[in-house]
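A short worksheet on the structure shown next.
The complex is shown incomplete by one protein chain, all other protein chains being positioned as in the whole.
Our next item is subunit A:
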Amino acid sequence: MNLVDKQLVQRRRKKRLFSNRIMRQIFFSASVFGIVVLAVLLYRIFREGLPYLDIDFLTSFASRFPEEAGIKAAITGSVWLMAVTAPVSVVLGVGTAIYLEEYAKENMFTRFIRMNISNLAGVPSVVFGLLGLTVFVRLMEMGRSIIAGGFTMSLLILPIIVVASQEAIRAIPNSQYEASYAMGATKWQTIRRVVLPAALPGILTGGILALSRAIGETAPLLMIGALSFIAYLPENIWSGFTVLPIQIFNWTARPQEEFHLVASTGIIILLFILLLMNSVAVLIRHKFSKRY
C-alpha cells in the first residue's frame, strides 16, 4: 500500500524549494538593511562634518557664526554631568542589585521592587524629565544645575545598571560563597571580598554602557532646562550647563544650512566618545570575563 502520493510530493517540491530560496534572500536583505542605514548615516555625517572638525571646534564656545562655533562648553558640561551621574547611579544600582540578590527575602516587597525596576526601564525619558523638573529643580530648589541634571540621569539609567549587576552577581557559582563561609567569613565579608571582585567586570561593562546611554540622552535635560547657548564653563555642580546632544539639537533646529554642517561635526565627536566608551566596555568584558 502506498500512503504517499509520490507525484504530488514531487510536483510541490519545486515550488517549496523555490519559495525557500526567495524568502531566504528577503530575510537576508532585511538583516542587511540595518547595515546599509548605518553606512549611509555615517557617510553623510562624516562628509558634512569633517571639514569643520579642527582644534578650534573643540576649544571654542557656541557662536552666532557657524564657522566660529565650537563645543567647549558642551563637552565640559557632558563631563561634569557624568561626574555626578556615574557615582550616584553606580552606587544606587549596585546596592539595589546586592540587596535583591543577596539579602532580599522572597516576599511581596521584593517582588514589587523587581516589577518596579522592569517597569521603570520602560518609562519614556521625557517622563523622567518631568520628574526631574518638578522634584529636583523646583521642589528641592536645585535650579537648572548640573546636580539636578545628574540626579535625573542617574534615575533614568538606574534600571540598566541594576539588571547588569544582578546578572553579574548571579553568574558567581555557589562554590565561591561556600568556600568563603567555610573560612569563617561573615556575609558582608563574603560580599565585599568575594562577590564584588568577581562581579566587577560585569558591573563595569553594564555601568559604562548605561553611562553611554546617558551621554547621548537629550530630552530629560532639555526639560530640566539645560541651556543651549552658554559662553562660560561650569564652576561647580550648582552651575548652569549644556551638554553635547543639546548643542547638537540646537544646531539642528536652526534653519541655516551651515549650522546643520556644524551639527554633523558635533555628532562626529559624540559618536567618537560613544565608540570609545563601548570599546572600553567590550575590552573589559573580554579581558576579565572568567569562567568557573
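For this structure, a couple of remarks:
The rule is simple: a contact is a pair of C-beta atoms (placed from the backbone, for glycine too) under 8 Å apart; a residue touches a chain by one contact, two chains touch by 3 or more; residues count from 1.
Everything below uses one rule, namely that contacts and distances are computed from a predicted model.
The chain absent from the displayed complex carries the UniProt protein name "Phosphate transport system permease protein", chosen from "Phosphate transport system permease protein", "Probable sugar-binding periplasmic protein", "NAD(P)H-dependent oxidoreductase subunit E" or "Cytochrome b".
The missing chain, though absent from the display, is touched by one residue of A:R24, A:R111 or A:H286; that residue is A:R24. The chain that is not drawn here is touched, among residues A:A62, A:A148, A:A164 or A:L270, by A:L270.
Only one residue from A:I98, A:A164 or A:A199 touches the chain missing from this view: A:I98. The residue from A:G150, A:G207 or A:G225 that touches the chain not shown here is A:G225. By the touch definition given at the top, subunit A reaches the unshown chain through residues 16-17, 19-20, 23-24, 26-28, 30-35, 37-38, 40-41, 44-45, 91-96, 98-100, 102-104, 112-113, 116-120, 122-131, 133-135, 138, 155, 158-159, 162, 186-189, 191, 209, 212-213, 215-219, 222-223, 225, 245, 248-249, 252-253, 260, 263-264, 267, 270-271, 274, 278.
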